[in-house]
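After the structure tokens below, expect a handful of questions from me.
All protein chains of the complex are present and in place, except for one that has been dropped.
Letters are used for the chains, namely A, B and C, taken in the order the chains are written, and counting of residues starts over at 1 for each.
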Amino acid sequence: MNHSEPLFDAAPWDVDADKLREECGIFGVIGPRDAAAITALGLHALQHRGQEAVGITSFDGHEFYSRRGIGHVAQNFSSAEALAELPGIMAAGHVRYSTTGGSGLRNVQPLFADLATGGFAIAHNGNISNAMHLKRDLVQKGAIFQSTSDTEVIIHLVATSRYPTLLDRFIDALRLVEGAYSLICMTPEGMIACRDPLGIRPLVMGRIGDTYVFASETVALDVIGAEFVREVEPGELIEVSLDGKLSTTRPFGNPAARPCIFEHVYFSRPDSVMGGESVYEVRKAIGRELAREALAEADIVIPVPDSGVPAALGYAQESGIPFELGIIRSHYVGRTFIQPSDGARNADVKRKHNANRAIVQGKRIVLIDDSIVRGTTSLKIVQMMRDAGAAEVHMRIASPPTEHSCFYGVDTPERSKLLAARMDVQAMAEFIQADSLAFVSIDGLYRAVGLQGREAKCPKFCDACFTGEYPTRLTDLGERDQPQLSLPVEKVA
Amino acid sequence: MNHSEPLFDAAPWDVDADKLREECGIFGVIGPRDAAAITALGLHALQHRGQEAVGITSFDGHEFYSRRGIGHVAQNFSSAEALAELPGIMAAGHVRYSTTGGSGLRNVQPLFADLATGGFAIAHNGNISNAMHLKRDLVQKGAIFQSTSDTEVIIHLVATSRYPTLLDRFIDALRLVEGAYSLICMTPEGMIACRDPLGIRPLVMGRIGDTYVFASETVALDVIGAEFVREVEPGELIEVSLDGKLSTTRPFGNPAARPCIFEHVYFSRPDSVMGGESVYEVRKAIGRELAREALAEADIVIPVPDSGVPAALGYAQESGIPFELGIIRSHYVGRTFIQPSDGARNADVKRKHNANRAIVQGKRIVLIDDSIVRGTTSLKIVQMMRDAGAAEVHMRIASPPTEHSCFYGVDTPERSKLLAARMDVQAMAEFIQADSLAFVSIDGLYRAVGLQGREAKCPKFCDACFTGEYPTRLTDLGERDQPQLSLPVEKVA
Amino acid sequence: MNHSEPLFDAAPWDVDADKLREECGIFGVIGPRDAAAITALGLHALQHRGQEAVGITSFDGHEFYSRRGIGHVAQNFSSAEALAELPGIMAAGHVRYSTTGGSGLRNVQPLFADLATGGFAIAHNGNISNAMHLKRDLVQKGAIFQSTSDTEVIIHLVATSRYPTLLDRFIDALRLVEGAYSLICMTPEGMIACRDPLGIRPLVMGRIGDTYVFASETVALDVIGAEFVREVEPGELIEVSLDGKLSTTRPFGNPAARPCIFEHVYFSRPDSVMGGESVYEVRKAIGRELAREALAEADIVIPVPDSGVPAALGYAQESGIPFELGIIRSHYVGRTFIQPSDGARNADVKRKHNANRAIVQGKRIVLIDDSIVRGTTSLKIVQMMRDAGAAEVHMRIASPPTEHSCFYGVDTPERSKLLAARMDVQAMAEFIQADSLAFVSIDGLYRAVGLQGREAKCPKFCDACFTGEYPTRLTDLGERDQPQLSLPVEKVA
Partner (left out) sequence: MNHSEPLFDAAPWDVDADKLREECGIFGVIGPRDAAAITALGLHALQHRGQEAVGITSFDGHEFYSRRGIGHVAQNFSSAEALAELPGIMAAGHVRYSTTGGSGLRNVQPLFADLATGGFAIAHNGNISNAMHLKRDLVQKGAIFQSTSDTEVIIHLVATSRYPTLLDRFIDALRLVEGAYSLICMTPEGMIACRDPLGIRPLVMGRIGDTYVFASETVALDVIGAEFVREVEPGELIEVSLDGKLSTTRPFGNPAARPCIFEHVYFSRPDSVMGGESVYEVRKAIGRELAREALAEADIVIPVPDSGVPAALGYAQESGIPFELGIIRSHYVGRTFIQPSDGARNADVKRKHNANRAIVQGKRIVLIDDSIVRGTTSLKIVQMMRDAGAAEVHMRIASPPTEHSCFYGVDTPERSKLLAARMDVQAMAEFIQADSLAFVSIDGLYRAVGLQGREAKCPKFCDACFTGEYPTRLTDLGERDQPQLSLPVEKVA
């Protein structure tokens, strides 16, 4: 059904359009008097994980309250009026970049349902790779779906489970589900945070006094003044009751974890700590690896701002070539403008990234970017450097070639649109018109996160976008389309 | 759960606030190229039956499309853009005055669900008097409700029925339901219109060429240029397939009908024909009965506009007392204004109904209104007449005293707020400060609709608001609160 | 200059589109604590005089405050927030139907300027017939116009007058102005109300205790609970100081008055009293004149609601033919709908005015309307009556044929669009497809307002729309276009 909601501004923020895109950030807090205000701040710190829509649900001991909106957290949850609609000492929220399910308000999370066991709210980061199969079965049995979100499948599995308690129903439901999920749920008893057995998507736990906090990244803890306690473990399910008691279980056995390595490359904020490593330091280390693997003879190192900056600093420090801001990024992005018909080549790129001509002119430059997806933006950036008088342009990329789609909650173009799936590095260099092009190696990337390199038998991360080895079944794809799987073995603890 | 939708204008149209209020109007059409445009016009003609929200769902042979909004039909469905979202040759719509279920957009009908049998849309006029009981059972079995509307119970009953075909599931569902319902449904096969076994709420069928139309009142047929075919019979279920074939069944046996008599008194538009009688002529006949039963010695007959006008004309013609517009009604009502602190007694009533002082001054007047609910407005109108210089004010009411609540889709205050439930006619006269007050008798009302009077054993109408005799069980009320029932006997056809 | 304001809803309310249209209503009050709230109520009662835009300016003894909006008074001034922006004990407001000057917010009155003598606000009902000539001179001297409204000319004349006091400057300005004007102005000293020498447009004075009120019609006094004191006399200028002192002057000599007779026919509300006569009674009297001048042999008298109702009552009482509501008017008008392509003849008329078929069928009817402008609506109404089964349709019009345009603040189509300017009565009857058509005579109209008939030499009203005799010069029209003038002689008091 094509539900035409009242018209919302589609908010087509075009920031760095040619990137992979994390699709969600989640945040939950249990304990404080103004749970919703804290959740709004926490979600704001996770805004880079989803800019299209935002929702917060709170619980005041009696009733659940919910408010959702299109756009940024600050546009929807910065007023006292908005927060007054969300009383209570427990709240969870979600920022979302549109993926499965279209972009109507009814797909904005947290989703909520009144079950026989009471109210149930759920916020989900990830993607369920057998959602279509499960949904078909549920509808046959009389389930009526309100949204087109894969997350709603979990709610219906909980609602129709035959176990008596909510917790058993919830575990029963998750056992049927495959794919990636970090979840923050609320029931009238308290909050449940859990992470899929491989821990593909991140989830951390923090604390302020007696208040527990869960969030996709540590930066959300910093902003609200919480201390970092630890990560929610892959396969772990943590319950916090309304009176502050915490208990933990591991209902899904003990497979070896496979967290997403792209969080280190691009998704996470540089001031977050992920898997025990500073994201900023890892990115600098990638830059150093790049300098060792692919040094260019050049006068200056220029980052493509902002995501290329840490790797460029690492590259500059390792190579001794000076770091300079050869591209200035505007803070005022907003909607795409109508292009004037007469001239103004690449005006749309320039209004976000403008060459600092005085620096670039006559120089041999190393350009550092975090990744290449379709390659269209890279081409424009290289052109812009040449228009500004660069003598040579050597592009260095702080990740291996992105050759495969992600099915775990990251927005990737179809494989056929990925530049690295279509051509080799030499052809890519010609496509983007660079004098040279190099990517960090997959082993270099693993070294930057502190390992010896990639263990082919048992890699420590999900790196399917680079290697094509997927750590779960992908049921909804259909049998013929199944890519190479790299299913994890049970860990011997 | 308290879903805080984005802010909508609460549209507190204050038109004739002290009235009983029909809660819904429904309209459906199958056949024409621009079904949604016809539905918008038809709903506009039924706007008096519900001003708070409006929705239309259409079907183009492949997909269902839906659009809903707060406010009037003209505010939501008069633009080409709005209609362009609703393609197809079948459409159904609903205007609603908020009743069961609060006023968020998610309660705006038609409701829609993707069932295992395909899409299913439903628009409902009436009220299901065992909805809470049914809902409790459904939630136990895992059903997740999207709205708080009683109508959604029908959808879940259909979704979980064990019959294979949609039609059997639908009949199965309705057999579990008690109360009042006129329904217009859409499936991928066509349209279903049906009316509860007693036919409490109205539903008529019309036709333009090969196009079938269903509507709450005949006025909707007039406006779109359709001819009136007949009423949908109480207990009848009519199917029209997408290729225009019509079939009819009576799945609920054959009880004697009990349509709502208040439709003649107030709810329906005077230019509608209901149960074979012109509503305008019935109202004039009530006025004539009133003149015979309760003649007042007076100089002029003044209607409380607009609903009192036909009865006042009847009263004037029967009594020979001249009919005059002693109260002028403004077309520009809108929101309640802030009252100035200095003075302006009853300014809020006056901005809608102003005394025509030049006519009223020094006269003995008969004021004709259709009904008295709480009595507060009647008091203000009588005061306004005296302030304008009326010598005597004799109030005559074109219905019997409204002593009981309605549970069949009419918005009535709690019984304790009904003036007639709290005092006798003499006390009511004093309360509203009239020189005299009289109501038409229940037999007079039945005579005005063309009968001999009310047959106590087997009344031809639902008149529970006057008599307290309810024609169905009222399960949700609880056993202790059960009023006197007057359940219908099976008709011997 | 084409100032594109932010987008406002154009609010194309299509109420009775084929009518002449009063262009403004004005209201002012000085004295009470909540002047703006009273002004909002007063303007609401004058809403029929202008539905496109509304503004209120207030003064709190120190500063002027202003708020303007597109749409109805209730949409813009019913909230506490709106009124909180308008503090003070003096306020004036204006409702406007778009005329001279386009429809941007900057033309919404009251207009305001900071003059050397202090703040000056002005609300104007009427039209200045030499505005273009005056504006050209002012711009030559360096005046910068903010609006395209003719009213702004008055402000610039005041600003550049060489007299020292505001009052002298104001009189100096008005002496240069020709045409029709009723004005309510505010200065830091108090309120000024005045009316052009012929009193073409109405203005009345009322009182609540120490509070003085000025308004276009008495109905605004009724709604706020003020007593009617008297009309502002043609050519009179009344000042009320902030401490409540009232003084009056007649700076423009003493010509014989010529108030607009169409106020009685259509513009004013029936519950207003104008020139000492009840508008309702005058309209009934016109109906009686019509019955005497042009009796039709018929079964029922049907008004075109609502403006035709009083004349139809008069016609019915005089003729003895029964009055019936053969046309039902919907309260829910709003925007024009998209017409379905298949069928629905005249759906757009029907959604406002629907035939009461049960009454009309088989009858010979007299239809009473107040006027015919273009004739297009009359044609549709006649067709609708025939479609509903009327045996004969006799149209009777409660004014003489409208043959000429108005230049005094009434929205009239170009003369070539006026049906009566294009054909004689017989041809008009054919055009609207009536069995017969008659208009009241000009003398009949004068008799209905209580005179003997029209005195050709010295008519007591401006009736230029019927007779073409204009009581002022029309400078902006240019010499060649000057119609027949009927300039007033100085009255010998």
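Throughout what follows, a residue touches a chain if its C-beta (ideal position, glycine included) is under 8 Å from a C-beta of that chain, and two chains touch if they have at least 3 such contacts.
Fair warning: this is a prediction, and the values are worked out from it, not measured in the lab.
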- Item | Chains in view that touch the one left out, judged over the entire complex | A, C
- Query: Among A:Ala116, A:Met132, A:Leu176 or A:Ile208, which residue is in touch with the absent chain?
  - Reply: A:Ile208
- Query: Which listed residue (A:Pro270, A:Gly389 or A:Pro483) would be found touching the missing chain in the intact complex?
  - Reply: A:Pro270
- Selected residue (touches chain absent from view) among A:Ile328, A:Ala427 or A:Ala456: A:Ile328
- Out of A:Cys24, A:Ile56, A:Val73 or A:Ile321, the sole contact with the unshown chain comes from A:Val73
- Message: In the complete complex, the non-displayed chain touches which residues of subunit C?
- Response: 1-4, 6, 63-69, 85-86, 105, 112-116, 119, 139-146, 155-156, 159-161
- Message: Applying the definition given at the start, please give the residues of subunit A touching the unseen chain.
- Response: 15, 32-34, 37-38, 40-41, 44-45, 47-48, 51, 72-75, 77-80, 83, 208-209, 211, 219, 222-225, 269-271, 273, 278, 280-281, 306, 309-310, 313, 317, 322-325, 328, 330-345, 347, 350-351, 354-359
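Quick note on the criterion: only the chains that are shown with their structure count from here on.
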- Item | Distance-maximising chain from subunit B - centres being C-alpha averages | A
- Item | Interchain centroid distance [CA atoms averaged], subunit A/subunit B, Å | 52
- Would you kindly tell me how far, in whole Å, the mean C-alpha position of subunit C lies from that of subunit B? 37
- Query: Taking each chain's centre as the mean position of its Cα atoms, how many Å separate subunit A from subunit C?
  - Reply: 63
